[in-house]
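One structure follows; several queries about it will come next.
Note that this complex is displayed minus one protein chain, with the remaining chains in position.
Chain IDs A and B follow the sequence of writing; residue 1 opens each chain.
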């Protein structure tokens, strides 16, 4: 498979034309940034976690983003109900196992949620993906202690187990459906210095999966948008604070010319 | 009634001189922005939601802002207790029914809270106001699927039902007490591209109601401040990320000259 910048630009235009509703059950740290990233790229975010309403809310949505970054018992039932409702309606679920491997509670909760409803995409860092695959690895809080390439076999195993796309983000993002594997090389060294950009990536994958049923391609497009906008933001930034501001602006202003100019062919094998 | 920019500037000065405490029970997405908007305009924000303390906290405050944006069962009792305490003490309640109409849980919770203690102001988008008035409308997550003008009869009905001011924000904001209706035309197209600026407006209404007992005027002043500062921010911004930053700066720096220069007479009828 070969990605083409024309297709990415077309998907971006579809997001802007249709403003798909992306339902997020995510962590406290990133809610504001996630919502702003989705709005800026052209999607329509909603944050709702109560067990009483998530099934109703998710049926309005075109994608469901589940992110366990500030997990607590009270939120798990809302996540489980939303995932079941999304699964039943065929709404793609994007799952972000923040901090899996750091504590038994996180790893166990992820595995339990994934049993209930298979996601379209799992996006995590290398440590998180390895933890879900059962590899012995210690996540340092929510930061990875391994490179994305270290998690390749774990990613392949997870992709096969859940019949989903697995995206391991890192300096080079690895995206696989268990058969084909893409490597996205766009991005910038400032990105891990801003909290929650992995969570932003997960949310953008939701927006792109809402407009493109080829989940491997949609995920790759979202990760390229992250990387390209990261490069655009870094060119303006003087540190992680201004980077975050410019990144949101970059999502909003991203056009086909910028996509073409920053295009680095994702290696595929 | 005719608004005058001199009166708006006087109210702004009162906010800065007295730094009224505005007690917020609001959603996770906007807490940081809301607090910063209140601080920048000159008020003093506090966020507290626990049933154990809200009655005590609200008696220190000059306004209570209730916003159901990330509603859960656990928060409803805190909201109800705070509203009852505010009502008893004569502290104005500003109510933001985020996402009413999107789910039955939100609509029902709003109506139940409003039954317990009438607010001074309800501020929502057109879909939310129509949902509260019992109109058949589907809110798309938390974004309106209708223009403010579509909600005029719903706003009038709500204003009469709760004997309060209703503010429907949109490209043209509609503000009514059921007898007089103001239309505020200030603002900028980037504003709906930043998450939670409606919530920011609700919080600013709290600050202005804290210093002006004429709730229709105070609400109109707050919405004009939002609109004028939005115009000032847009003149500096290159997208929604930088817009949010400049908006906070604009609140902080807003002066009488800027108010006069950006004044668009609100139509009243």
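To be clear about the criterion, a contact is a pair of C-beta atoms (placed from the backbone, for glycine too) under 8 Å apart; a residue touches a chain by one contact, two chains touch by 3 or more.
Note that the coordinates shown come from a computational prediction; the quantities given were computed from them, not determined experimentally.
**Student:** Out of B:31, B:83 or B:98, which residue would touch the omitted chain in the full complex?
**Tutor:** B:31
**Student:** Suppose we count only contacts with the excluded chain; which residues of subunit B make the list?
**Tutor:** The list for subunit B reads 21, 23, 28, 31-32, 35-36, 39-40, 44-50, 52-53, 56-57, 60-61, 74, 244-253.
**Student:** Take the complete complex as the reference. Which residues in subunit A touch the chain that isn't displayed?
**Tutor:** These residues touch the chain not displayed: 27-30, 32-33, 69-74, 99, 102-106, 138, 140-143, 192-196, 237-242, 244-245.
As a convention for this text, only the chains that are shown with their structure count from here on.
**Student:** So the centre of each chain is just the mean of its C-alpha atoms; given that, what is the distance between subunit A and subunit B in Å?
**Tutor:** 33
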